[in-house]
Structures are given as structure tokens and as C-alpha cells.
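I am attaching a structure below and will ask some questions about it afterwards.
Only a part of the assembly is drawn; its chains keep their places, and the rest are absent.
In order of appearance the chains are A and B, and numbering begins at 1 in each one.
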Amino acid sequence: MLVLFTDFGLNGPYTGQVTAVLHQGAPGVPIVSLFADAPSGRPQPAAYLLAAYGEWFPAGTVLLCVVDPGVGSHRRAVVAEADGRLYVGPDNGLFDIVLRRASQARLWEIIWHPGPLSPSFHGRDLFAPVAARLVRGEPLSALAQLAADHSTERGWPDDLAEIVYIDHYGNAMTGLRGALIAPEARLIAGGQILSRAATFSSVPVGQAFWYINSTGLAEIAVNGGCADMVLGLEIGNPVMIGP
Amino acid sequence: MLVLFTDFGLNGPYTGQVTAVLHQGAPGVPIVSLFADAPSGRPQPAAYLLAAYGEWFPAGTVLLCVVDPGVGSHRRAVVAEADGRLYVGPDNGLFDIVLRRASQARLWEIIWHPGPLSPSFHGRDLFAPVAARLVRGEPLSALAQLAADHSTERGWPDDLAEIVYIDHYGNAMTGLRGALIAPEARLIAGGQILSRAATFSSVPVGQAFWYINSTGLAEIAVNGGCADMVLGLEIGNPVMIGP
């Protein structure tokens, strides 16, 4: 399976062109858009979102990951190999948390080039052709060489106490793994102190709470409401863990 | 064919995860997203939208339908079997109108469980695995048991005189089947009295009108404009049928 994790949007031409390259390079392989609205141009919150959601896919999945504000500059193009999954994309921190959390992880620098690259769309011109070859079974060593894993050098924390994503319902995902937070702990965000609940229907309509979402992240929500509007939350806002 | 009718949005992770489950469970079966913006958390208007659009698909189609504000509470998980189509989703009224309008209809309660369910995402953890098994030909009786059909107990009308959906152009669909309204009747919505036209190009640019849309619902539109903005319409607003 090929999985897209990008900030391209779905309507415009970018997801479509990437999808066309993947269909041509790996005919018959299902393509799933996981996020087309990953934090735009912000590799740090995107890294925590990707680490949580990438793990959900089975080994053998190839994830094409593009949150790439530095496209056209000299950042490396890499493949992170982590617990049997392959993450293809820019070397800007996006894979730091994936690499750090994996039991088995290696970083590869892409050295194969498919031809001329546009300076602004490596997702289409480089990462998609590489992802298609990998999902078809071409060995990593034919496209890339082992590289030093710098995933701790940026000094990013193991969990990020910030909002990393606002979903379609207005729920605010944090970069905190829910299982690492004490069940009785409260989260403080948008000036409110929030208790944990099992799920939406556990609290009265209109009440804000936090819970462990279906993929393991601590998430702030309002039963029957939009947490982002009620609490004034957006990506990058701090979250505190209180007693 | 597998058809998605949800309020998940397309960009975020929900449609992607459900799609991944379906691809794995029913390889090679086409997956079509019909609505990803069904009335959010509102089973009643969604039920009339689903009844109109579900019928358009051929017999044998499996529709995965999730507008599920009560996820995690004790509502049943069901399959509505209606004129050869199977609708998989929550028992919260979403299938009431489908069941009522079908010539042949039965309601089944899902008793098979694929393993642990997250409390907040039965679409991914229960309904998608069930839909994949059904579209692959597994018999309903292996996954579900016949249940009492309560589709009239909520007292919902046969047609809903409300706006049930605003489309991408700003056209406002009602929950009224167009063929049941006298052609000379007027609809009253947003404080305006609207006559029927055959289609957009039948009226002057800027004029509001109602017409029978391409799937049979009475719909309010403005030629060359956005009816929702011109008339101040949103989901749930009343519509009256005038002389």
C-alpha cells in the first residue's frame, strides 16, 4: 500500500499529479491519502502526527511524506526505514520522531535521480518515483545509501506539548501520546483545565475534555461542539499537563 | 462497489484510515466517496440525503455510512438491507428513510466483532471490516442477526421540509423528493417565494428558483450565484411548500 502524508490539499493539482506518477510507477497498488492537510510547511508538528499515524499501517507500507518548506534548497532527500515501513521525503525533521520511536530504524539518503527536477515539486519529481519503485520491491540499496541518523540533533522532545492538528470536526490533537499521561492528569489548553474522559458520549453536550484518540494521541474535544472554536486553539498552541 | 457516506472530511485521517481497512479487506474493489461532508453529527437530515443518493447505486453496492454522534454509547451497529443494497452503520435513524422507501427491506444487528474497538472510531474498527466482508460476498447471517426494524418509531416524516445539504456551489438541497411536489408549486425558503424551473439556464442570471436535481431532490439554486449566501440558508432551515 502507498500512503500519502502531505500538506498539498486534495482539490488542487498536487495530489493529483503525485497520484498519477504513483499509478504509472506502481500499477495496481492501492493509494491512500492519510493526510493532505498536515501542518502546512511545519515539519515539527507534522513529525509527531506522522509518528502516531504511520505506526498504524502494516509493515511493508510505503509512506510518501511531504511537508517541505525548504524544497529547492540543499536539504537531503531521504528514506526512513522504521519497523518494516518506508517513509520517503525531505530530511527536515519530519522523520525524527518516527526514527526515534522505532525498534529498528535506519536512515537512507536518496542518490538515484529520475531526471530533471523542478525546483518546487520534489514530491512529484523525486519522492513519488522513489516510493513507486520501493513499493514494487526494488531494494533500497539500488536507490539510496545508508546515512547518518541525525534525528536527535534538532533537540525535539520525545512528545510535543502542543496542538499538532485540528481535525474536520474541530478536535485538537496534541503531540502527546495518551498512554504516557496519567489517566487522572488534566490538560491545560486555551486557558481551560480539562479532565480526561473515555469518549465524547461520556461527558455532557458542550463540555470540553481530553481523551486518547483512536490512534493514540491525546486530543482535546467538546462533545457536540468544535474544540478549536470553543477554546480558541490552533496548531502550535502550547498544552500543559497539570495535576 | 464500496461507497462512503460520512461526515469525516477527506483531508484528515479518517477517510484515509477507513479506505486502508477497506483496501486490505476487499482488495481490488473500487471505493467511491459519495459524501465526506454529510450533515456533521446530524443523522436526521443525513437520512434523507442518503435515501436519495443511495438509491442511485446499483444493487450489490455496499454503503459504509457514518454520521455517528453517539459513537461509544450504546446505540446498536446495524446493516440495512434495502432493495439489494447493504448499508452498514450506526442505528441512530440514519437508515430510517432508506428502509421505509425500499420495496424489500430488512434490518440486521451486527454481532460479529473484529477485535477491540476504539471508543471513538467504529467507522474504522467495526463498520469498515464488516463492509469489506459483505462486499466480498460473506453472508449477512455470518456477521449479523435479523433485528426489529424501528424505522418508524422516531416519527420522522416521509419527506423532510428542511435544507439537508449545501453543495460546493452553494445550492441548497431539501429533504423533499421533487417528483412528489406539484410542478406549479412554490417553495418558500429564506423569506423568498421560489418558482420551479427546469434548470439553471432556464432563468436569468441572479435569479433564485427551485428545481428537481439530478438525483431527484428538490433543490434551491441561483443561476450564476450561491443560493446559500443569497438566501441565507443553512442545513436545518425550514422549507415550506406554497401554492
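Side notes on the structure shown:
What we mean here is this: a contact is a pair of C-beta atoms (placed from the backbone, for glycine too) under 8 Å apart; a residue touches a chain by one contact, two chains touch by 3 or more.
All figures in this text were calculated on a predicted structure; none of them were measured in a lab.
Here 2 copies of the chain are placed, and the complete complex recorded in this file has 3 of them.
Here, only the chains that are shown with their structure count from here on.
Averaging Cα coordinates per chain places subunit A and subunit B 31 Å apart.
Across the complex, subunit A is touched by residues 7-17, 19-20, 23-24, 27, 40-41, 69-73, 118-121, 124-125 of subunit B.
Partner subunit B is touched in their complex by these residues of subunit A: 1, 3, 9-10, 30, 32-37, 53, 56-58, 165, 167-169, 198-202, 211, 213-215, 224.
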